[in-house]
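Presented below is the structure to which this report refers.
One protein chain is absent from this view; the other protein chains keep their places.
Labels run A, B and C following the written order; every chain starts at residue 1.
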Amino acid sequence: MEELVFSRAEFEAVLPSAILFATGLLLLLMDTCFGDRDPNEDSSPKTHLVLTGVAGALLAFAALSVSAGDTSVRLFAGAMTDDLFGRFAAGIIILATLLTSLAAGGYLSGIGKHRGEFHALIFLGAGAMVLLAQATNLISIFVAVETLSLALYVLAGYVRAWRESAEGAFKYFIMGAFSSGFLLLGMAFLYGASGGSIQLADFGDGLDPVLGSVGTLLVIIGFAFKVGAVPFHSWVPDVYQGSPVLAAGWMAVAVKVASFAALLRLVMATGDSANMAGLIMAIAVITMALGNLAALNQTNLKRMLAYSGIAHSGYLMIPVGLALHEGSVNPKVLAGSLFYLAAYLVTTLGVFVALSSLKHGDRDCDTLDAIKGLGRRHPLIALAITLSMVSLAGIPLTGGFMGKYFIFRDAVLGGYWQLAVIGIVTSMVSIYYYLRPVVAMYFHEPSEKIEKVEAAWGLHLALGITSFGILYLGVMPERLVALSLRSVERLGM
Amino acid sequence: MFSLTACLYLSAFLFSVGIYGVLARRNILVILMSLELMLNAVNLALVAFGRAHAVAGAAGEHRGQVFAIMVLAVAAAEAAIGLSLLLLIWRKWRTIDVRDLCRMNG
Amino acid sequence: MNGLPILTLIIFTPAVGALLLSFVDRKNESVMRQGALMISLVTLLLSLVMLTSFDKSLGSYQFEEIQAWVPSLGISYHLGIDGISILLVLLTTFTMPLVFLSTWKCVTDRVKEFQICLLLLQSGMLGAFLALDLIFFYLFWEAMLIPMYFIIGIWGGQRRIYAAIKFFIYTMVGSLLMFVAMLWIYKHAGTFDLPTILASLQSNPMAREEQLWLFAAFALSFAIKVPIFPLHTWLPDAHVEAPTAGSVVLAGVLLKMGTYGFLRFGMPLFPDATVVFTPWICWLALIGIVYGACMALVQNDIKKLVAYSSVSHLGYVVLGIFMYRQANGADSVEGIVGAILQMVNHGLSTGMLFLLIGIIYERRHTRQLANYGGIAKVVPIYSVFFIIATLSSIGLPGLNGFVGEFLILLGVFKVEPLYAVIASTGVVLGAVYMLTLTRRFLFGPLVHEENAHIADVSAREIVYLTPIVVMMVWIGLGSKSFTDLVEPTVIQYLDLLR
Partner (left out) sequence: MESNLIWIPLLPFLGFVVNGLFGKKFGPKFVSWVGALAPISAFFVAVGVFLHLSRAQGDGHAGALHQHVFDWIKVGDFTASFGLLADNLTSVMCLVILGVGSLIHLYSIDYMRGDKGYYRFFAYLNLFTAFMLLLVLGDNLLLMFVGWEGVGLCSYLLIGFWFEDKANARAGQKAFIVNRIGDFGMLLAIFLCQRYFGTIDTRAVGEACAQGLGGDTLLWGLDLATWISLLFFVGATGKSAQIPLYVWLPDAMAGPTPVSALIHAATMVTSGVYLCCRMMPVFEASPITLNVIAAVGACTALLAALIALSQNDIKKVLAYSTVSQLGYMFFAIGMGAFGAAFFHVVTHAFFKALLFLGSGSVIHAMHHEQDMRKMGGLKKQLPFTYVCYMVGTLAIAGVPLFAGFFSKDEILFAGFEQAFGEHPSSFAAVFWGVSVLTAGLTAFYMLRSVAMTFWGESRVDPKLLPSVREPGRWIGFALFFLALLAMFGGFLGVPEFLPIPFVADNVLGEFTHLAHGHGDLTEAQLGALHSREWISLLISVFVGLSGLGIAFYLYGPGKALLAKLVVTSPSGRRLRSWSENKFYVDEFYEFFVKGFHAASHLTWALIDQLLIDKILVEGTAAFTKGTGHMFRRMQSGFIPAYLLTFGWGALVLIIMLLLKDAGH
């Protein structure tokens, strides 16, 4: 009988997610132990929670670098792996969590909804996400997906006082559970088709063709739902609009990263056995188109950003399709996705954090009208939003441009220039709505009273980091590009 | 007694019933039940596959069964969340009809 | 240049200056104004230093700087200057101090942001003129839209939002397709580095069909920027709504990006496609020349009039650029040299017109011609400047506009006499609308009482108008010292188009 001990590699592999989970639990404990029954409690900054969270995230981030390096090792009997790809994705997730928890204190106390479970939830969710990025068999994937989903459902309904929040959370839950059914069905098919294996590595050749490809598709659908690809996108706008703005930002980034990581691993494993590339590209195209077009007329910023998020999922799907191009598997192009996600992290969180630093009574400041004249009132916040918008629109000298450039370049090099053209054309459309907040902030005089939250140091720090990140990735992207290219050289399965 | 195919058909039937229930019913409680049904239909398939593979001697570690148990656990957690959300909806909206939840659209 | 990265210095001095200004307290407006002026003067000085060691007998790139920038993605930091870009760089560095000086009184709202926007814009323009890597060029090309967008949108007139968005999206639409085309070139040549691509195209040319598509994508982008008829409708709106400084920069420098793009990228990259497209583009340019002039004739808004005149003037430039080879295969450098010179001339004359319109707008807050008339009596010095700008614009011999226009028409005549004949009608029409403007604006009886007490140009205004007049005369009489900078490059350049 073997001894029940972890190998060092296994320990190192789970360390980041373990730290995150532990931080989440610690936060819960702290909230229970130190919480007093002060009626104004929900408006206090609760700096101790913020600092604990930041410390936990930093620790987890540090743990990422404690690793054997580029080797992709199979661990825990194949339940997870420890490769650079996973760590890259985990890094983005942890950074997103770090920034969110940094900003959370100021934001939540500003709108008077500061409760400890917010912090706990994002850390628990983040732990699950990191696991998902590293999971290599069906069970671990499923469990990770469900764990993070549960955290998200709760986060979406975090503000119980808002009807929208409840509505969004409930929509999210129903649809999430519905899609879980599909995901699970796909997994069952894969399990059946592979002749008894739940290991991703075994899904390459020798899969039952029909059962296997339908199973793969169903799993892809499950993840497509998570990232908000059309036609599985319907939840996104409602959930973002209902969620507290900071939570929406975190969700937008972290869920995408984790889901894409798992999706990429999956398609790399199954390969293009059934011409999945065409379907994925079709999804990419309609996702880009619908996301951008539907965002055009939005007046609620969270909703607009939700559609924008949908559109970005479309761009992110392009490398997935390219990787499966013509039957052969070409993981190199996935680097585009990784880099894009990193740029997306700073860009999207930039907007959401900036919006978090504003409020409107005890509500989010989330409409175009509400941010009118922001350029005059709070120029730095307006500047940060502008920077993010410019980056989202893919205008040069920002991370967003480099990401788009990376992806479109691979598309053209891969012979799919049509995809690049469609991507470009939809980007043109997107410029219009990305400019609308800029118009509102700078070209209109202040019409409503916008308040800035107090105790905003964390928010500002986070905002500084995201803005710096946007420019850094736009001007000096080389290191991250090289890292992303290295990350996809060998994927653990 | 039962062939794998028969089990899969049953599973598929149950899954479809679940889908139908989710799509067609207005009552949130019934929808939650239908969702459970979908998951359990898959469980049936998993178990059936596991059993079939075990009989075929391919890899007889009953992974399907293990998977099914994990799913059950997850489903339980999900139900808990679902019900508490239901409570929240009831408190804020005073309804358990999904069609009423359409304040946000467009 | 003793290893001094002079081009980098030129490009980034304004940007760094903008960064420095961002730390100045916004209430300290005079520091802001003087600081921005100083920064632009330093840039001008740097460009003049560069000019002194520019070897005008060489036709190749000078002061080249090549650094790996994003090697994993094939982008390099490659700067260089040659005869095609040097005048435009000088035009930019020359114009900006004048622009800064012109804004001292008229921009009083958000002064800090304004100066920063202008400085960033300057960096962007200089970068676009100096970049020799496709993507690197594209970065600047797009990046400079943003400050311009703000300049129009924040400090603009009544319909500024409409104009700003129109400007931005119009320009974006073109450049994004160019972006895909650049990627395609990368696929073909394996690099974005312009000289390397051009060298590799010599041995490994692109298929004709391929060239046609790619050229079309590039041309769309540049044609919008120029603008070539019928893609010009953003320009009148942008000009009318932009504040004076914006109009000056837009007309003075930004529009030249399009024609410069054709010269630097569009034509040498796709020589075969250029031949195919030449008649189409030329006819559009010809239509633009006549059409722009006719449109200018019926405008009542002074700025709109000048905007349409730009459409007409830039038509000449485009025409000159494309008429580079005679039917017998002999090169004709006059067209391109004239076009490059004319870019500068148009920058000076139209820039000056906008400055002058800005001056009067500052005093009377209207740009409708009907509200003026007879003011020459009230503001004689102003009128002299205005007439000089008008004369330069209509190409009076002895001033700058004539030399460029003449060289272009001469070059065109050598290649396609018919085009030159049609284009020459623009010379007549140009006189018609500009003189009508002058007459209705300056001459006649003083009908509006409120115009009777307009102040004449102040010392500050004279200070920034005079250098332009000096340049006009200098180019008009001493054009050789300018064309000599350009010609060797053009001769060498035309070999690329074989």
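Note that in this section a residue touches a chain if its C-beta (ideal position, glycine included) is under 8 Å from a C-beta of that chain, and two chains touch if they have at least 3 such contacts.
From a predicted model like this one, the values you see are computed outputs, not experimental measurements.
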- Across the complex, visible chains touched by the hidden chain are A, B, C
- Sole contact to the chain not displayed, among A:Leu28, A:Leu293 or A:Leu380: A:Leu293
- Item | Hidden partner chain, touching residue among A:Val429, A:Ile450, A:Ile470 or A:Leu483 | A:Val429
- Item | Chain not shown: contacting residue from C:Ile11, C:Ala181, C:Val403 or C:Leu465 | C:Val403
- Using the definition of touch stated at the top, determine which of C:Ala199, C:Ala431 or C:Ile454 touches the missing chain. C:Ala431
- Where the missing chain touches subunit A, by residue: 171, 174-175, 178-179, 182, 209-210, 213-214, 217-218, 221, 225, 230-232, 234-235, 237-238, 274-276, 278-279, 282-283, 290, 292-298, 429, 432
- Query: Mind pulling the subunit B residues that touch the left-out chain?
  - Reply: 19, 22-24, 98-99, 101-106
- Sites on subunit C contacted by the missing partner chain, in the whole complex: 166, 169-170, 230, 233, 291, 294-295, 297-299, 331-334, 337-338, 374, 376-377, 387, 391, 396-398, 402-403, 406-407, 409-411, 413-414, 417, 420-421, 424-425, 427-428, 431-432, 435-436, 438-439, 442-446, 477-480, 483-484, 487
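Keep this in mind: only the chains that are shown with their structure count from here on.
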- How many angstrom lie between the CA centroids of subunit A and subunit C, rounded to a whole number? 43
- Would you kindly tell me how far, in whole Å, the mean C-alpha position of subunit C lies from that of subunit B? 66
- Query: How many angstrom lie between the CA centroids of subunit A and subunit B, rounded to a whole number?
  - Reply: 26
- Message: Using the touch definition from the top, which residues of subunit B touch two or more other chains?
- Response: none
- Item | subunit B residues touching subunit A - in the complex, by the definition given at the top | 8, 15, 18-19, 22, 28, 31, 35, 38-39, 41-42, 45-46, 49-50, 52-54, 56, 58-60, 63-64, 66-67, 70-71, 74, 77-78, 81-82, 85-86, 88-89, 91-93, 98, 101, 103-106
- Query: Tell me, which parts of subunit C touch subunit A in their complex?
  - Reply: 69-74, 110, 113, 135, 138-143, 145-146, 149-150, 153-154, 160-161, 164-165, 168-169, 172-173, 176-177, 179-180, 183-184, 186-187
- Would you tell me which residues of subunit A are touching subunit B in their complex? 138-139, 142-143, 146, 150, 153-154, 157, 160, 163-164, 166-171, 173-174, 177-178, 180-181, 184-185, 187-189, 191-192, 195-198, 237-238, 241-242, 298, 303
